[in-house]
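Yeah, one chain of the complex is gone here, protein chain that is, but the others are all in their spots.
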Amino acid sequence: MTPIDAKRPLQLNENGQLRHFLSLDGLPRELLTELLDTADSFLEVGARAVKKVPLLRGKTVCNVFFENSTRTRTTFELAAQRLSADVISLNVSTSSTSKGETLFDTLRNLEAMAADMFVVRHADSGAAHFIAEHVCPQVAIINAGDGRHAHPTQGMLDMLTIRRHKGSFENLSVAIVGDILHSRVARSNMLALRTLGCPDIRVIAPQTLLPVGLEQYGVRVFTSLSEGLRDVDVVIMLRLQKERMQGGLLPSEGEFFRLYGLTEQRLALAKPDALVMHPGPINRGVEIESAVADGPQSVILNQVTYGIAVRMAVLSMCMSGQAAQRQLNQDAGEHN
Amino acid sequence: MTPIDAKRPLQLNENGQLRHFLSLDGLPRELLTELLDTADSFLEVGARAVKKVPLLRGKTVCNVFFENSTRTRTTFELAAQRLSADVISLNVSTSSTSKGETLFDTLRNLEAMAADMFVVRHADSGAAHFIAEHVCPQVAIINAGDGRHAHPTQGMLDMLTIRRHKGSFENLSVAIVGDILHSRVARSNMLALRTLGCPDIRVIAPQTLLPVGLEQYGVRVFTSLSEGLRDVDVVIMLRLQKERMQGGLLPSEGEFFRLYGLTEQRLALAKPDALVMHPGPINRGVEIESAVADGPQSVILNQVTYGIAVRMAVLSMCMSGQAAQRQLNQDAGEHN
Partner (left out) sequence: MTPIDAKRPLQLNENGQLRHFLSLDGLPRELLTELLDTADSFLEVGARAVKKVPLLRGKTVCNVFFENSTRTRTTFELAAQRLSADVISLNVSTSSTSKGETLFDTLRNLEAMAADMFVVRHADSGAAHFIAEHVCPQVAIINAGDGRHAHPTQGMLDMLTIRRHKGSFENLSVAIVGDILHSRVARSNMLALRTLGCPDIRVIAPQTLLPVGLEQYGVRVFTSLSEGLRDVDVVIMLRLQKERMQGGLLPSEGEFFRLYGLTEQRLALAKPDALVMHPGPINRGVEIESAVADGPQSVILNQVTYGIAVRMAVLSMCMSGQAAQRQLNQDAGEHN
């Protein structure tokens, strides 16, 4: 019997398979690559006349959204349906009662309803991780965005986009532009790019929107868009979260666009075949101009398509990882 | 290779099969009859113990409702489920951002999620047509009501109701009563009745609720309910959209009922076996009295049943039309 390794990350089972999907932090390159390969195969399913495989038949996927996001919820719903799972969606308000209790009791109740996976969206950083630590062993937790911390399926769909259009990560320069400070997407992308071997990761933002401690990600920091974009292969624009801009960190939308908005002129500083990416929904004329968003270098809509495939890959890999762990536990039980 | 006919209506593919379903305008009699025949066959499915056929298995039907309508959304949801499709429903608010952008970007995103059909409800006339013009070729658009313009599935379920109860349209007198001016149902019905060969179509309304240009539909106009109802075979009452009556076009609900409400006494002016129809939900005592709505001549609830069958017919015919067009495009590609 393999002894349980206390330092093995929460996300992996004893065989190193994915069991929860919380953050890209600590996931090995092989696993990310396997995930991209699996997503590639699901892309083919999405293009079929019958867009359905029976992998999760009879499984219950529960979308537990403590923070509303129609867009992300819909993509997870579609991914689960195409794997033949049953889906229920709950919008959980965190306002009425003390948050900790609600989260905990809601969790225990959903477990008791024999849900197999919780797709969790929460405004607090670390919420998905907290849930994974406390959930019963047979449930897999998928992080669909937690506070400023992580949005790992977005990160992986961005990686799939880059790999499908650029082949590999080995010789690429990738720039991430915008509100790095508040962006869980930025964090997930920096981690993924680094793990997958991207040699030149740049972040471009005004000083006020840069978090401390960026060095740990091995990135180069630019405050000038023009300098940062020079000769990059990929530009990942972040969405300007207007509702988070209250604190006077920026003078105005117009000012932001003037300094950090992606225009055709500025894009010309990147390589001629540079990709333009954005997690959507885009604020036209704020972080990106329409000519670029809808232009020939934009792969923004491909990202949406790849997003379904990545979510199918995550759901099915976590389900396999859970099943394998159950088997391991059973075998261990029998040998004792 | 057949050259693309620029004047061929948007709704039909190169073989004349239904590809989108936007309006009854321009659809030939043969196609409407085929639709009614198909709906007839689906009525039989709705009466079975297992109300499900696998025609749309692995297809994704997306309800995109820019204007809320639980009732219509539910019937499309049921229709799609009984065809074994996967269904997702989105309520899209048009308030927050500029409408054009939202509509367009929402559209592109849903396309990218590999939805096969959009069932669209929108407050603006022409919205469904606009979307069909701009959607990618593999998606079918179904109009579930756009402004004052059209509500073609309602029109066809009314035609199915008439045909099932009266056999054919050839010798019928049909009166449409109420707020013609604001009614997309009225417009769809006039078009369908005319195409299907109904020789006597009457509209009955106060002068203030009659649109200009009614002559084009080949209808006879009455402002007196008693005169208009005389010897008709079918009475189609329209719903009084109270929220649209702000502009002082009518003195009061009571006054409307006194002049244009359908009572047993007035119904006696029609043929003894005249059908009473209404798109629902009814305003009892405003446009119709309960004794008539619940009386022996009323087929209001049959309309609801037929509505599911008609929506199943529309969804499956559009799906076939899309598939056939794809095949045509492929064959054309191979011959070039």
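A few comments on the model shown:
Should a chain be cited, it is by its letter among A and B, assigned in written order, with residues numbered from 1 in that chain.
In this text, contacts are C-beta pairs under 8 Å (C-beta built on N, C-alpha and C of every residue); 3 or more make two chains touch, one makes a residue touch a chain.
Since the structure is predicted, the reported quantities are computational estimates derived from the model, not experimental observations.
Checked against the full complex, the candidates B:T75, B:N143 or B:T195 give a single residue touching the omitted chain, namely B:T75. The chain that is not drawn here is touched, among residues A:N15, A:T70, A:N109 or A:S168, by A:N109. The omitted chain makes contact with subunit A at the following residues, 57-60, 86, 88, 90, 101, 105, 108-109, 111-114, 323.
Subunit B residues in contact with the hidden partner, per the touch definition given at the top, are 46-52, 70-71, 74-75, 77-78, 81-82, 280-282, 284, 301-305, 308.
Assume only the chains that are shown with their structure count from here on.
Per the C-alpha superposition, subunit A sits rotated 120 degrees relative to subunit B, a value rounded to a multiple of 5.
Centre-to-centre separation of subunit A and subunit B, using mean CA positions: 41 Å.
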